[in-house]
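And then chain A:
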Amino acid sequence: MNEKINYWKIFKNGIFSENPVFRLALSLCPAVAVTSGVKNGFLMGVAVLFVQTMSNITVSIIRNFIHPKVRIPSYIFIIAAWVTVTDLMMAAYARDVYKEMGLYIQLIVAFAIILSRLESFASKKNVLPSGVDGLGMGFGFLIALVLIGFVRELLGKGALWGYQFTPTKPLLIMILPTGGFFVMGLLMGFFNWINRRFFGGKASADVHMEAHRHGSH
Partner candidate 1 sequence: METKAEKREKQLLVSIGPHIGSEESIPRIMWAVSISLLPAFIISVYYFGLRAIAVVGVSVLSCVIFETITQKMLKKKVTISDGSAFLTGLLLGLNLPSSIPLYQPVIGSLVGIVITKHLFGGLGYNIFNPALIGRTFMLITWPRPMTTWYKPVAGITTMDAITTATPLGILKEDGIGKLIETFGDKMNLYINLFLGNRAGSLGETSVIVLLIGAAFLFYRGYITWHIPFSFVGTVMALTWIFGGKGGLFAGDPILHLLSGGLILGAFFMATDYVTAPAIRKAQIVFGIGVGALTVLIRLKGGYPEGVMFGILLMNCFSPLLDRAFKAIPFGTIKRK
Partner candidate 2 sequence: MLNFRGGIHPPENKWFTEEKPIVDAKLPKKVVIPLSQHTGTPCKAIVTIGQDVKKGQRIGEPNGYVSSPVHSSISGKVISIGNFPHPSGKDSPSVVIEGDDRDEWSEGIKERPDYLSLGNDELRKIVMEAGIVGLGGAAFPTHIKLSPPKEKKIETVILNGAECEPYLTSDHRIMVERPNDVFEGLKIIMKILDVTKGYIGIEDNKPDAIETMKEIASSEPGIEVVALKVKYPQGAEKQLIKAILDGEVPSGGLPMDVGVVVQNVGTAVAVYDACRYGKPLIERIITVTGRGVNEPKNLRVRIGTPFSDLLAECGGFRNDPGKVIAGGPMMGIAQTTTEIPVIKGTSGIVVLTRKETEQVEYCPCFRCGRCIDACPMGLQPSILSILIERGRYQEAKENNLFDCFECGSCAYVCPAKRPMVQFMKLGKLFLSPKKG
């Protein structure tokens, strides 16, 4: 049994204990930038999920072919290629969302989370676990984005997925940049509190610097 890889564990890992946004504090820009609504957050999440999974798989497949001295540039090329694919697909098939967050879709290429997973996981593992890891990370990211989007859209617009509940916007500020930062900060603080209160855990570590270093050497 021991030899069997626990795919569920790898998958779960990305969603909870190593949630890229709330736990690893990586790729924070999109977490604030595109989460003024659930829909945007969801689609961004899907885009990252796609890029992460595909890049993980690609790297895993050709990992023996990549020359170790130029592995970072190679990874970046691979990510950039998949991002371009996503970019073009969204431009073609999800036009109204794309107009709002096109720039951020293109910037997925610079998300530290993706590169760091390639370096720390996909480059060492087989295709299947790498894919599952990508899915897990992507899902963790997606869930975080949807959650932030949920709070912001509900408070900021009185709506969910564009469906309006209230006649007016209750707390307009929440859909502005400043509100995005507030919601991020308060949610992170809230999760830390829950974690400390009920699970006795530590606050989310400032590990992102590590990950950056890790990814770029």
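Operating definition for what follows: a residue touches a chain if its C-beta (ideal position, glycine included) is under 8 Å from a C-beta of that chain, and two chains touch if they have at least 3 such contacts; residues count from 1.
The set was built so that all candidates are chains of the complex that A comes from, given by their letters.
Just so it is clear, the model here is predicted, and its values are computed rather than measured.
Only one entry among 1 or 2 touches chain A in this complex, and that entry is 1. The touching residues of chain A, when paired with candidate 1 in their complex, are 171-173, 176, 178, 182, 186, 189.
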